[in-house]
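Below: one structure, written as structure tokens.
A protein chain is absent from this complex, but the other protein chains hold their places.
== subunit A ==
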Amino acid sequence: MSLPGLDLSAPVETVVTPTVHELKEQTEWRFEVAYGTKVEVRLLSGTAELFGTELPIKQSYTFTGTKAAIYTWHGCRIEVVGDCQVDYIAEETPMMIYANLHFALENLRDRANSEGIDGPRVLIVGSENAGKTSLVKVLTAYATKVGRQPVVVNLDTKEGMLSIPGTLSATTFTSVIDVENGWGSSPMNGPSQVPVKLPLVYYIGLANPEERTLIYKPVVTRLALSVMNRLQDDGEAKETGVIIDTPGIISQGKGGYEMIQHIVSEFSVSAVVVLGSERLYSDMLRRFNGQKTGTGETIAVVKVDKSGGCVDRDEAYLQQFRQFQIREYFFGDANTTLSPHTQQIDFHQLTIYKLAEPIDDLLKSLMPGDVTEDSTSAIFDKVRPSPQMQNAILTIVNAHPEDTQENIRDASVMGFIYVADVDEKKNKLKVLAPVGGRLPNKAIIWGSWPEGISDLM
């Protein structure tokens, strides 16, 4: 029992003395902040940017669970309050190359504008932890900075963009990217300091897209279709073009290359940017150099350096990151607290499809040669809620519950619910939904990814 003003248990505020870092021009301050600790960063003078998004002077930013770098073109002084796991100043960065890539794209955009064609569609490939998403962010931030409206596509199911992991999404960026928190926030029913971004989300439900190309490829196709439609509908986006982030895993070999090929043709990619890997670069050159896109443009393949600041993110961090993204979806971030709604639902009110187990090789080998995965296996199994579903994330898609499996697979995501409890005796589910009210009568997919999260509520 604590009385107001007599709360002796309150932790004594330790006075933290801020550290001031002086950055010379074209250097960056790399820092890592663990989940659970907070580091406050303020730009005192000069200019500074975090993955291309400029920090205004004297504005304080709080980071948690972040591995990032603050770069300066002109030199700056930053004030840091709090403990970083790692922090150091790096003088060698590939930022000049990244900026040049942006300027090269600007040239293409200007040309697109004058000739009335589509702006560049850029595909970023590279192995895991090569800094693909960071590069995408830099390019996006620079493009928005000069008033462009790029469509950014995330094809990496390991981490979500404006959504949770396990999804693919596309978003037109028209306003500044959130500095503190990844890409920012998808719409809420309230205001947000940083303008919210409107993503179009598709669900894969798999960590590794190669695991089930039957899911991944058609959904990519569908997403590309939407993006192309957007480009045709939205002059600004058309002129600016598309920036595509990919999962690192598809950059690792033959099967992945097929996937890259698929993405290139679906988005009619005009530039393949290879991050870091020489081998991948030569493979991409062999595959795409001189090839034409659907619209007759020549595909450019370029290699850019990987930043020395790229760190291998261990599985523990990645898992925390995924859980953070899920938590954020329901509960908001440090700046905005969201109130999701819990409700009890009868089993029969929900139509749940579970991703069917992939046919394993043994089974496949037993099939007649011309029978492909496509024609035989079901994509989903309709399931009844079971205790295994507890702690799972279910995905509501914009498809009728009894729609065809293909339509359900290709449907865009409406939102996610979290299964807090399964009561088999009463045939009731306790779920957490972002929005109050009865759940929409839509098909629900239960994927294997992202993994369940036990302590969400």
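The working rule: a residue touches a chain if its C-beta (ideal position, glycine included) is under 8 Å from a C-beta of that chain, and two chains touch if they have at least 3 such contacts; residues count from 1.
Please note the rule applied: contacts and distances are computed from a predicted model.
Undergrad: The hidden chain: which UniProt name fits, "CID domain-containing protein", "small monomeric GTPase", "Ras-related protein Rab-17" or "Proteasome subunit beta"?
TA: Its record in UniProt gives the absent chain the protein name "CID domain-containing protein".
Undergrad: From the list A:96, A:334 or A:378, which touches the chain that is not on show?
TA: Considering all chains, including the one not shown, the answer is A:96.
Undergrad: Any idea which of A:45, A:85 or A:229 touches the chain not displayed?
TA: Checking the options A:45, A:85 or A:229, the one contacting the hidden chain is A:229.
Undergrad: Quick one: say which of A:54, A:87, A:403 or A:451 touches the chain that got left out.
TA: Once the missing chain is taken into account, the touching residue is A:54.
Undergrad: One chain isn't shown here. Among A:104, A:117, A:311 or A:420, which residue touches it?
TA: Of all options in A:104, A:117, A:311 or A:420, contact with the hidden chain holds for A:104.
Undergrad: For subunit A, which residues touch the unseen chain?
TA: Touch set of subunit A with respect to the missing chain: 26, 47, 53-59, 73-74, 96-97, 99-101, 103-108, 120, 142, 145-146, 149, 163, 170, 172, 174-176, 186-201, 226, 229-230, 233-234, 271, 300, 302-304, 329-330, 332, 336-341, 343, 396, 398, 412-415, 434-438, 440.
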